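First the structure, then my questions, so here it is.
Here's a slice of the assembly, chains where they normally sit.
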Amino acid sequence: MDATAPTSKWSQLASQNAVIEFIDVTLRGCAQVMFQNNPLTGLFFFAAIFVGGFGEGNPAMAFGCLLGTVVATLFGMHLKDRASWKAGLYGYNGCLVGAALPTFLANTPTLWLCIILGSIVSVIVMICIADILKTWKVAALTAPFVLVTWAMLLASYAFTGLDGSALPTPALAHPLVQDSDLAYSASQFVHSTLYGISEVFLISSVISGLLFLIGLAVESLWAAVFAICGTVLAVLTAMFLGADQASVNNGMYAFSAVLTAIALGSTFNTPSWRVLIYTIVGVIFTVFVQGAMNTVLTPAGIPTLTMPFVLASWLFLVPNKDVMPAHRQ
Amino acid sequence: MDATAPTSKWSQLASQNAVIEFIDVTLRGCAQVMFQNNPLTGLFFFAAIFVGGFGEGNPAMAFGCLLGTVVATLFGMHLKDRASWKAGLYGYNGCLVGAALPTFLANTPTLWLCIILGSIVSVIVMICIADILKTWKVAALTAPFVLVTWAMLLASYAFTGLDGSALPTPALAHPLVQDSDLAYSASQFVHSTLYGISEVFLISSVISGLLFLIGLAVESLWAAVFAICGTVLAVLTAMFLGADQASVNNGMYAFSAVLTAIALGSTFNTPSWRVLIYTIVGVIFTVFVQGAMNTVLTPAGIPTLTMPFVLASWLFLVPNKDVMPAHRQ
């Protein structure tokens, strides 16, 4: 997973200059949201984020993303495990905290303090979960991001200083009544699948989706392939099961599945037929977990974020060695 | 826990013929729902399930049970741990998934796809939880069944393709107002206790309850004794605490306690006075956990399934070696 040829000159620079090293690690932090340890991937990802944030009229989200990654990387710099820091593993949760908080909370000075605090705490939670899970050789994935963001979004109901007016209203769950008026076309399908990729960073943008794919392909072609297959399979599964069509169209049933597909298919396994079948089952189950978590979080009034991916992938990664004939560790 | 005398000829056949071995393992899978590693027990259990399913006018539930056990056993056959597979440990969660889904979801083609997917995933979750818990030498119990089924039942609220009209309507909890008109008699008490046993498989049937007891006794007399004592104690505790009488009558406060009693009293400990007292405390506490989970799941609109048993038994099994003078492992 280490970047080699295209970044060798850059790597040399980074090892000599502290500022360039910091930029390098910050970029890797952004890339690690989709498991890539490559500063160029991170650059494409940040481009996608700024295109998406400004395109959706929410630039705070893009700047929050940058701030969160920087703060988390700064804080992580003072910890013992330099290897994890250098790989950007302390940065990616802060990146997502910085994307999610401005998406659901109003833009106030307290919001920015929350992004700073949340990014710092995300590093602590990262070490905590990584420490616990290394007993079973499983990664923390984006669980630190989800837990810290959930805590702050839930707290916004209790604190007048945090304005969560963009959050869903807490309600009792009820069976879905499909709004059948939504027409469907091939072009809509392509949009949905690309939104599925960009929604990993809470963005609905075709251009961002493409930039994320390019960023993935720069480091790993397999990752890009599994991302595409994951989002297509998830959109089809959600449509087959009769999920809310507006949500399907926005990629809301696909973004967790995209991460499951990359994780199971290319990051923690070497692609093979057995791995492919395992990944397909994992992606389909992720869609069920997405529906289940949508239901169970309705009374809490918070979004699932990427927790369906985290739960489904943990379930499928722990038994990896019992299911797969050989695997990378 | 291995079946010996009455099945020795059968065991020999099973070791020579792949089809008979598969039938053997499928039967053991059903028997493992109540911790018994014996194909004859599984035969009695399947008889009880079909009697109950047809008796209640829900044959889909019986066929679902069979399908779930078969699919889970088929899938488990391809995994590394042959010993677990042979003991039926990959089958029992699929068996319960197949019983639960047709009980709460309408009989559509999608339901049967869900049973197949759920049974496969139940094996993966089984390996995952067993792997995690072996750190503390505790078994996965029926947690894989509960988690997979919960995911699918919760998802039914989000997907029009799954019709969960038999699920409880999500609501806010409120203190119980007892319907005091229900008369009570010795015969009703006997029914309640037998329902408590058959409800482990989501069946309310006196004959099924008796068949389950016979199936238990075939392999372990102690298991049958603890099942009876567990259901009696649970029904009495729930009545003393003033639980909803209709639920008590249907065995809804007893089925988790039955499993706690068998697990603590006979499966994971050798019966003794100390074990008996520990089991009694465990069974009474299971009734509290049942009431607590009924409350906490009210807004989610899903049943507790056997989670009260799982939680109470984990709590009591982890400290086993610190509490018991000697114990089987």
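Per-chain residue numbering starts at 1, and chain names A and B are given in the order in which the chains are listed.
In this section, a residue touches a chain if its C-beta (ideal position, glycine included) is under 8 Å from a C-beta of that chain, and two chains touch if they have at least 3 such contacts.
Computed from a predicted structure; not experimentally measured.
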| item | value |
| --- | --- |
| Given 2 placed chains, full-complex copy number | 3 |
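Methods note: only the chains that are shown with their structure count from here on.
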| item | value |
| --- | --- |
| For subunit A paired with subunit B, centre-to-centre distance based on mean C-alpha positions, whole Å | 37 |
| Residues of subunit A that touch subunit B when the two form their complex | 135-136, 172-178, 240-244, 281, 284-285, 288-296, 299, 314-316, 318-319, 322-323 |
| Subunit B - residues contacting subunit A, complex | 79-81, 110, 117, 120-121, 124-125, 127-128, 131-132, 135, 150-162, 164-165, 170-172, 299-301 |
